[in-house]
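The complex appears here minus one protein chain, its other protein chains still in place.
Residue numbering begins at 1 within each chain, and the chains themselves are lettered A, B and C in the order written.
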Amino acid sequence: MSQPTPLVQPLLLQFQQLFFISKIVGVLPQDLDKFRHKNMLEKSRNGMFYMLGVLSVYVVLYNLLIYSFGEEDRTLKASQSTLTFVIGLFLTYIGLIMMATDQLTALFNQGQLGELYERIRVVDERLYREECLLDNSCIAKRIRIMLIMTFIFEISILVATYINLVDYTQWLSLLWIVSAVPTFINTLDKIWFAVSLYALKERFEAINATLEDLVMEHEKYKTWLSGNDATTATVGNRTTDHPPQSSPPPQYDSNLEYLYKELGGIDVGSLRGSGSKNRNKVAPIAHSMNSFGESIPTPYKPQRMNTNPMINMAHESELSNATKVEEKLNNLCQVHDEICEIGKAMNGLWSYPILSLMAYGFLIFTAQLYFLYCATQFQSIPSLFRSAKNPFITVIVLVYTSGKCIYLIYLSWKTSLASKRTGISLHKCGVVADDNLLYEIVNHLSLKLLNHSVDFSACGFFTLDMETLYGVSGGITSYLIILIQFNLAAQQAKDAIQSFNSFNDTAGFVGAATEMDNESSTLYDMVTTTMMSPTY
Amino acid sequence: MSPNTWVIEMNSHKSRLFTHPQAHPRSQLSNDAFARRAVSNDNPVFEDISTILSVLKASGLLPFYEQLSSYEVGPPSKTNEFYSFFVRGVVHALTIFNIYSLITPNSAQLFFSLRETDNVNQWIELLLCIFTYTLTVFVCARNTKSMLEIMNEILKLDKEVLRQFGVVLSNNCNFSVKFLVVIVCCQAYIMVLRIYAVKGAITPTSYILIAFYAFQNGLTATYIVFASALLRIVCIRFHFVNQLLNAFTYVQQQKLAKKSRRQPPVSNMEHFPEDSLFIYRTHNKLLRIYKSINECCSLIIVCFLGYSFYTVTTNWYNLFVQITNNKGIISAHILQWCLAWLCLHTSLLALLSRSCGATTYEANSTSQILARVYGKSKEFQNIIDKFLTKSIKQEVQFTAYGFFAIDNSTLFKIFSAVTTYLVILIQFKQLEDSKLEEQVQNEV
Amino acid sequence: MSGNIGQLLHSHLRFYQLLGLHGLPLPGDGWSENWAKWFRLFAGCLMIGFTALTVVCLTSSDVFLYQGDAFGWFNDILKYGFAEIAVFSIYAETIWHPRPLARFWQLYATLAPQPASTLRLQMRQHWRFLVTLYGTLSLEGLLVCSLASMQVMSRHIVLFWSTFQPFVLIVHLRNTQFVLHLELLRQQLLQLEHELALLAEYSTFASDVASFAGFEEYLRRRVRHKQLIYGRIYEMANCFLVAFRYSVLTVLLMIYVRIAVDCYFMYYTLYNKINIIDYYLLLPAVLEIPAFIYVSQSCMQLMPRIAHQLHSIVITSPALSLQIQNFSLQLLHQGVRIDCLGITVLDSYLLTRSVTAICTYMIFTVQLMPKLSGTYW
Partner (left out) sequence: MLRAHRSWYRKFVELNLWATLYSSWLLGLFPFVYISRTRRIKRSGWLVGYGIAFNVLLLWLAMNYYEATQSQAKEELFTRNPLAEQINVLHNGLLLLTVFVMYFRNWWMSDELGKILNVLLELHDHHFRRYDTSDCYNFDNYIVYKGVCTMLELISIIWIIFGLSPRYNIGLLVGVLSIMVIQLGVFMVTTHFHICVMFVYRSIWIINRELLQLVNRLTIDKQVTKSSRIPKLFDLYRRLLELNRRIVGVYDYQITLFIVSLLTVNVISIFYILVYVVSLRKAVTFYMFLNFLQALSINISDFWLNIALCDLAVSANRSTAAILKLFNDIPQLDKQLERNLNDFALFSSHRRLTFNHFGMFDVHNAMGFRMVIACTLYMLYLVQFDYVNLMRTST
């Protein structure tokens, strides 16, 4: 495995800037110049100390911030109850907890992270030997885009809040900048996860693309066997004019199907990273497809186009002899399984951060909306949620927070879809090359594939799946309604019993309600299918 | 996949049915685990959970089975059976007495509280506890035979494993003792709290009530711990099977090939057919054991879950009330009370869901591991296929009487349910209080 | 697909096209590129118009929104907002990726090369779609007319409904469009199932009575052929999902939100004895979701039946059994599963869940109501 000159360039090559940034702000403890020289993540003691120092500094500053802005909460405490105040603190500390979780987990598995990328490199080499190439160039682009987005969001939120809602006469207000730190660090950490996940997805798609290529080659081989392109063309034209009553001969059909898939292009994404020859073959077709007019006749031009050259060279398809292709299919299957394992390992590394992120997302989303409501009712809200006083800033915050969560969920969903798609492509191979020996191989392998599972979950409490969104959104809605209900009740109770001043009791309700809710929602949002799923 | 989840002791090769030419792959899946010698033959079976077993035996929930050999237990002798009957009879008599005294005002002094609802809650809690325990006793009495069968099955399996691989599977259930201690402490603490809380002299009736209440709680909890210990044992067996299978996966094969590069690389796949037979058989047996454990325990578990759900809810509610009334100081007594209950029940729920989840995971991961075995020849592929085909979409689950599956996420589900009910309770409280306010208003 | 989708489908597609819901040029009209461009442009204009309408409604000081209390006002904003999102996503799909839709129609053309000959047959073929479309449309019109006749018009009602109804119309038409596509898919699946059933019968017949030389081989080839067809149907379903990726979600969401909100309003008006009867307009919206879900469910319910028919083929030769196992594994791998962005499967269970959810929210909001109306009990 250890060649002097590696066959493939390691994935980490793309992570340059991200690693530097996260090294500076203390998201990752690994060694810097080791990374710069041989693109490897290795444990380093100094990095660990640096990170711990940074973490402690953050914590201190954050507490300072809370203290200094807690000044004006004294009045709030008087007007509201002790509890809402405490809740406010709790909600603010959630961010800190999240950040600490990220950094500590990064510390604990600084070793495994390197191994993870090493495994990915090995997988790349194996894929290379199966001549399915994949280019990591787009990953660097993605990282850049994500970083830019993060900066934009953070800066906009920070500046807008600072200018509108903080009185920047006293120098202490500069501390407000610290309030952006936890989310920023958390986002950096999540970018690592997201990009690595995306890389895995690309690996899966590369495998699918190789299988599709096998199918295509076999198609061409068959058409080549079945005679010159003229007949094919005529067949094509005939079908356009008056198609045969019974469906046309299989190889022609699936040839058509293959081409259409190429044309459809977008739906599988099977094109990405599947070798260069594939690309320039597709280019003209895609071009002619841009304005999709008369449906049937158009695709025949490309077919003739890429059957024409094939006629001259006597080319053979791998699928034609099963014994040769068996090896390849076996290897692809093993690589698939290996990637699934890597996915599981990655999920294990990031499980606690993701859990904390989801909890944070749910809490902040609910709290922000609730405090927005409170602000519209001219009630006082915890000072660290002052961004809720302005609906536009609130919108930005919500978009930012929910964007992080939803993107992770979406990506993991896509990845599992791509991994499931391999089975389909495999079966296509089997059906196209109509051969008993191959059928046996394909059945065997597809049984194996059915048992390869890559499902991303947060500590096994809930799977990172789009279905989760359903439950979470339901939870948010119902809890908001309940909260507002409590708030109204408390207000009315307050007004009702102004006359005699035993009002702490009822004012407690609001706080109590909020408190209960925060206690619960952390639990609630994890639960995609609660026991009482019919009611929510 | 840490190999020290069981302890392996390699006998000489002749103790096997078939002897392998060179170091069998499974020997390195537990290199570091040759910890202790083989247990001598005359030691009691299940010595890891002997304490909890003895407790349950003493309380008549399990029979005093005879140990025929180190790998078989027999039905209890007449006297022991009679003893169990006697204990159960006593328990039922006490239960009836308690219900009687709960209905009659004898127990009035136990239900001292400012709020009406708290008393009602305590009432229901008591009744639920009594019901749960009674049910436990009944179910255990009915399931005596099947419990023995389960034990025998496990022991037979161990015996076979020993004969086949010279491996003694230890079941490290040390957690059972710890939990026993925790339970006893919590119950004792709660008893003390209760006794201190009662004003005035305590009638013997209340003493009996309190003591028996604690006794019932403790035993139910103990039974739950016992169930999870059984599950743990099964889980370890499953894990062993998976390890055996894991030795054949392509990853291990590659490692082996790398290791034995100097001598001609000899694949150890030729053992696969006979080993696979053993593995499949064991897996089926384990599944059967798992299922029968589920059948034995599920009713009790459902009851316990309901009970602890109720307890947890009411205790959260009390805590909440305590925290939110800003009139007086928060009474430390009720705080301790609630916290004791919460920690007891939460830990039990966590234990149960964790052990169920682990076992289910191991049981279902066998097919996934088998999917990594790449046999060259056709017959190997057939061997693999026939298992995989039959395990498509056939995941097993540990269900609570079919109501819902118990796994890692159960704890969360329960807590979400708790919050849902809390919301409703609190709304009621709100309404009541505002009603009170209005009455006061009208009087003024 | 020139001429071979039948004039019924042709006319209806034209109808959708004129509303900018179907971005492809139809067979028969040449100059495809220009046509396509024009349609995109038209759809773009419609989109801009609707967006402008929303902005006006939300910003103007006139009584577009309910003025009674804050909650009702908020609800109206919700309605407009979701309607706008839905319409926007619809037109965005029409404009920016027509390709999967084109692919869908190609596949349909290859799978069903020949439409039913006469119009009556076509009507019988597509009756579900026709019923859905015309039933909901006529009901809608009827209700609007009855409202216009019976309701004493306040300015709010006039403004609100005159602005909101177009959104509702577009969204409902889009829904019927989903129904059309899914219906075509369902017909294909049904066809496949029938053919498999025929094969099964034939095999049983041949197995016990008469078989001819090479019968197994013939059967095997037929099964393989069916396998290929199934692959294409699966791709059709995929194309549907990709083509209407976002609008399925947004349309369902909009209808759902509207139902939830209007239920609240209905109870509110009954509760405060206000004589506004515009909540009757909710009825078509209530009918839309089941219509859609029913079709998608009947698609998905065909899967196990196909497997059933496949396995009821009497196996006489190892090759055949291999083929059949391959097919059934393929079915296991690529089952037709219609969902909106993977968020939730569109089967009737969704219906149950949403109904219970709406009930729960109703109860919450109804409890909210006395508190909202400023008087304290």
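Please note the rule applied: a contact is a pair of C-beta atoms (placed from the backbone, for glycine too) under 8 Å apart; a residue touches a chain by one contact, two chains touch by 3 or more.
This one's a predicted model, so the numbers in the text were calculated from it and none came from an experiment.
Of the listed residues B:A257, B:I424 or B:V440, the one in contact with the hidden chain in the full complex is B:I424.
Residues 297, 301, 304, 307-308, 311-312, 315, 318, 321, 324-325, 328-329, 331-332, 347-349, 351-352, 356, 359-360, 363, 366-367, 370, 377 are the ones on chain C that touch the missing chain.
Within the complete assembly, residues 277, 280-281, 284, 287, 291, 382, 385-387, 389-394, 399, 401-404, 420, 424, 427-428, 431, 434-435, 438 of chain B touch the chain that is not shown.
Convention: only the chains that are shown with their structure count from here on.
Remark: among chain pairs A-C and A-B, A-C carries the greater number of C-beta contacts. Closest to the middle of the protein, by Cα centroid, lies chain A. Relative to chain B, the most remote chain by averaged C-alpha coordinates is C. With centres set at the average Cα position, the gap from chain B to chain C is 48 Å. Computed centre separation for the pair chain A/chain C is 28 angstrom, with centres defined by C-alpha atoms.
Each chain gets a centre from the mean of its Cα atoms; for chain A and chain B, those two points are 37 Å apart. Residue positions of chain C touching 2 or more other chains, listed in rising order: 332. Contacts with at least two other chains are made by residues 440, 443, 447, 449-450, 482, 485, 489, 496, 535 of chain A. Of all residues in chain C, only 1-2, 4, 24-25, 27, 32-33, 35-37, 97-100, 102-103, 105-107, 109-111, 113-114, 224-225, 227-229, 231-232, 234-235, 238-239, 242, 319, 322-323, 325-326, 329-330, 332-334, 341-344, 352-353, 356-357, 360-361, 364-365, 367-368, 371-372, 376-377 touch chain A in the complex they form. On the side of chain A, the complex with chain C involves touching residues 239-240, 243-245, 247, 250, 253-254, 256-257, 260-261, 263-267, 289, 291-296, 299, 413, 417, 420, 423-424, 427-428, 430-431, 434, 436, 439-440, 442-443, 446-447, 449-450, 465-467, 469-470, 474, 477-478, 481-482, 484-485, 488-489, 492, 495-496, 533-536. The touching residues of chain B, when paired with chain A in their complex, are 250, 320, 323-327, 357, 367-368, 370-372, 374, 378, 381, 384-385, 388-389, 391-392, 404, 407-409, 412-420, 422-423, 426-427, 430, 433-434, 437-438, 440-441, 444.
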